[in-house]
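Note that one protein chain is taken out, while the other chains of the complex remain in position.
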Amino acid sequence: MSETSLNSKGVVISAKPNTKEAIIGILEKAMDKEVFDAVLIPMSVPAGDSFVYVLIKDKSLLKDAVPLSPVMSVQGAHAVSSVTRLGSGNMKIAAVMRPCEIRATVELAKLGQTNLENITLISLDCPGVLPMSDFLSDPKKSMSMFDDAVQKWDDKIMRPVCQICDKSSMVAGDIHIGTLGAKKDTFFIISNSQKGNDTLDKLDITLKDSIDSWQAKVKTISEEKQKKRKKNLKDLKSDIGGIDNLLDAFSQCINCHNCMSVCPICFCRLCYFDSDKVKHSSEEYLNRAESKGSIRFLPDTTLFQTGRMLHMSLSCVSCGACEDACPMSIPVAQIFSMIADETQDLFDYVSGRNLEEPLPLVTYKEGELHEVEDAND
Amino acid sequence: MERKIGVYVCECGPNIAEKVDIDKVLNAVSSLEGVAVAEKYKLLCSVDGKKFLEDEIKKHGLTHLVVSACSPKQHEQTFMEVCENAGINPYLFQLANIREQCAWITEDKDEATEKAIRLTKAAIRRVRYHSSLEKKEIECNPDVLVIGGGVAGIEASLQLASSDRKIYLVEKNSSLGGLITNFEKTFPNMKPTSDIIKQKIQDIAENENIKVFTDAEVEEVIGFFGNFEVKIKKKTEENNVVEFDVGAVVLATGSASFDPKKTPGYGYGKFDDVFTALEFEKMNSSGKISLKNGKAPKSVAIIHCVGREEKGYCSEICCMYSLKFACYLKDKIPGVKVSHFYSDLCIPGKSCQKFYEKTTEKNVDFIRATDVEVIKQGDKINIKYKAENNSKNSHPVDMVILSPAIEPTSDTSRLAEITSISQSDGGFFAEEHEKLGPVSTSTDGVYIVGCAQGPKNISETIVQSEAAAGKILSSLVPGRKIEPEVKTSQISESFCIGCKTCISVCPYGAITFDETKKISVVNEVICRGCGSCTAACPSGAATLKHFTFNQLYQEIVEAVQ
Partner (left out) sequence: MNEKGSYSDVLVIGAGIAGIEASLLLSNSDRKVHLIEKTSYTGGTVIKFEEVFSNMECSTCMVAPRQQELLQDKNINLLTLAEVEDVKGSSGNFTVKVHKKARYVDMQNCIGCDACFEPCPVSLKNEFEEGLSERKAIYVPCAGALPNVPMIDTEHCIRFKGKDCKACQEACMFEAIDFNQKDEQIELKVGAIIAATGFDAFDSKKVPKYGYGKIDDVYTAFEFERLYASNGPTEGNITLKDGKAPKSAAIIHCVGRDQKGYCSSVCCMYSLKFNHYLKSKIPEIKISEFYTDLCIPGKSHQKFYEKMKETGVNLVRVKELEVEKQGNGMAVKYNNGNKKDSIQVDMVILASSIEPRDDTSKIAKVLGISLDEYGFLKEEHPDVSSVTTSKPGVFIAGCVQGPKNIQNSVSQANAAVGKVLSLSK
């Protein structure tokens, strides 16, 4: 469920000539006033058949930016953390991203992988993202279908994991652009932090309007999505539950590690599963082949999947980048979402919702997990 | 260099020989890669057995040793010494337990043999990956920082100070003595407090090995056992920062009192003539016990357990000092009526009950009560309460004394952070182990004594100060070097990604963050080799010496074949 933490007020902004241009207008104004030195925002590639994150310093290039791109080729959190991994730098940057990308950024900040000191995180209500393979088969048609879907807020053509996303309007950054529940040709701007307040102040934007209608619309949509999510993931669990089903689910996995490479949460310099620790002597493999009768190659794919689940599920934001990247079309985002929901639930944790909330891995509460212990007694 | 592993299986008399087919074990392992020799022996831990091993090592030029015998708890040390004596690094050794974990618990001989083979093979595979580890030695500073100049800190300082050990005693107030200087007498013997404290303060002043800083607070303690750098700030001076080095720190910061304003039902701060225990002590010490109007009280109520429910623990000393107050009153105001309102009488130990019996002989009432409330009726104070028989009663008095709970001082959190220790129940400093480590903490070299560790009386406080002195005198010896843990953790610079997960889970504060390189670094002197960082590190950048991934993996993979 999405809630603003700081204010129950926002401001209604005119969406003339259209929402996209109005947003860009505000960003241009912000650069004019030197509230931001640069903006990190998706843009179309020259060939016109994909989108990437671009750090724009030259204000005049903003007009070609696409705040809500139809695909997520690069997870925004990756982009943000690359800029500031080694320190915040002097540039004040606005990062315009989807809620899941913001949440991933917040998780990375907790893990010391990004410095948010000079970054203002701006999110938008997200209708979802098209499956990469669908988009690539006909980019032009897909873009127009996407625009249509945004107008109607219809997620039928979006990725499966987007269709069950109940946090598509979650405010986890500094400022949020709320298009849902707004009157015609307007949208809301909502602040979620002191930084958000200060930024809007500098832009002479006063938070004077009620955002009740946005909150109400968001609530309705999230509740619907939540129901769908629970059902879909429950069905998925019964499909892949148990070791045999799990092995089947990952049987096509070729250990390419694409999912890990695009995952914003997988930040390790050298993944455990790329290290020597999983490379064994041929004697080892022969022994295994002997005891089981045979051994598949490349080996240890399910180990990689479950190991990655163990390492990152507490921070998983269900962004779906992994599923897009999988060349074998394994529903890895849905499987990981299912696990992440359960593990985060255990600790009453929602990844990325609050920068001050410590990671469950490093916190100890005396009364926690007894229900899991006792279940086995 | 070529690996030459010697494998020796101990018969342990009939213990192993009767339950395990040792020859079969030897056959199974003798042709493994790296194994130069595989033999059995009757009793390896005997004098003859140890000599046999030493000779074998030298004869075959062995580089590694594997012994299959009893539990490492029993003889790991023994065989490590054999290695050392024979010229092998003692860490190039592995002991497989085929007695407690095999022969002694497996009925079937074939099963036991099979298991013994696996355990021995596992040990051989592991030992191939062992590295030589060397002991380290570091210099240590025998001086001690004592924080708090009350009876605890004074006692610790006097016990520790000597010509080769300087004590730095830092007190935040302007004079030494702490809380007890307010007490005219101490329970249970009702001797003057000055008997305890006055001479000691004198002794401190005359001791040239103790440097006292009053009106001073500790700002910073950086380092580790044997090597702390301390910064203190003198509150009342211009150039007010003093720096010095010590080897150990003793926290003797005493306690504070629960504020009865938080329990308004007792009337403190609302009505005149309702006093806290400390206020009453001071009044008594001034020589005259009187009400606000100057007259002596004719009847006094002493209310126990003020704040007990809020704090969640019993402060141990309040029943006893409440009895002491009854004695003060009876001595100074003959004929005064004293009534105690209490829920449970807490008078543990051999010295207390007699004091209670003597005091209650003097016409002092003990009324077990619940729902105690102090109200004003006109200009009279009335104690309303529910008696044991559940009847609601009231008891008019002139004066009320509240016995509030003991709580930690306000600077406890700050000092815990400075010294990298934690706080436990009640917010008091956390001892290392409730039973076996009452004065030490999880940070080597930092000790906690007296009420800073938990509510207690003067005698117990003094014992704890002496205990901390014992610990320090025994481990921080002038001229003796400290041998830190050998099997410590190390973090690979190239693989560490700076997520600081290891820092959050380290119980000893042994890992720091290098801001320039943006990686975590282990201080090998503080590290105790617990392995928490190794387990928590997502990328495997943290490894534990003598428990590396390869070593453990080889052992496990063989065991679960």
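The first chain written gets the first letter, and so on, giving A and B; residue counts start at 1 in each chain.
Note that in this section a residue touches a chain if its C-beta (ideal position, glycine included) is under 8 Å from a C-beta of that chain, and two chains touch if they have at least 3 such contacts.
Please read these numbers as outputs of a predicted model, since none were measured by experiment.
Undergrad: In the intact complex, which of the depicted chains does the undisplayed chain touch?
TA: Over the full assembly, the chain not pictured touches B.
Undergrad: Looking at the whole complex, which of B:247, B:455 or B:498 touches the chain that is not displayed?
TA: Candidates B:247, B:455 or B:498; residue touching the omitted chain: B:455.
Undergrad: For the chain not shown, which residue from B:63, B:159 or B:322 touches it across the whole complex?
TA: In the full complex, the listed residue that touches the missing chain is B:159.
Undergrad: Among B:15, B:420 or B:554, choose the residue that contacts the chain missing from this document, as touch is defined above.
TA: Touching the chain that is not displayed is residue B:15.
Undergrad: Out of B:438, B:484, B:498 or B:529, which touches the unshown chain?
TA: In the full complex, the listed residue that touches the missing chain is B:438.
Undergrad: Touching the left-out chain: which of B:446, B:469 or B:502?
TA: B:469
Undergrad: Determine which one of B:352, B:400 or B:446 touches the chain that has been left out.
TA: Missing-chain contact among the listed residues: B:352.
Undergrad: When the complex is taken as a whole, what residues of chain B touch the one chain not shown?
TA: 12-15, 43, 46, 73, 77, 159-160, 162, 186, 188-189, 191, 195-196, 312-316, 344-354, 388-390, 424-426, 428, 434-439, 454-455, 458-460, 462-471, 473-475, 477, 480
Throughout what follows, only the chains that are shown with their structure count from here on.
Undergrad: So what's the Cα centroid distance for chain A and chain B, whole Å?
TA: Going by mean C-alpha positions, chain A sits 45 Å from chain B.
Undergrad: Please give the residue numbers of chain A that touch chain B in the complex, ascending.
TA: Chain A reaches chain B through residues 85-86, 111-113, 267-272, 275, 277, 284, 287, 291, 311-312, 358-359, 361-362.
Undergrad: Taking the complex as given, what residues does chain B use to touch chain A?
TA: Per the touch definition, chain B meets chain A at residues 494-501, 504-505, 518, 536, 538-541, 549-550, 553, 557, 561.
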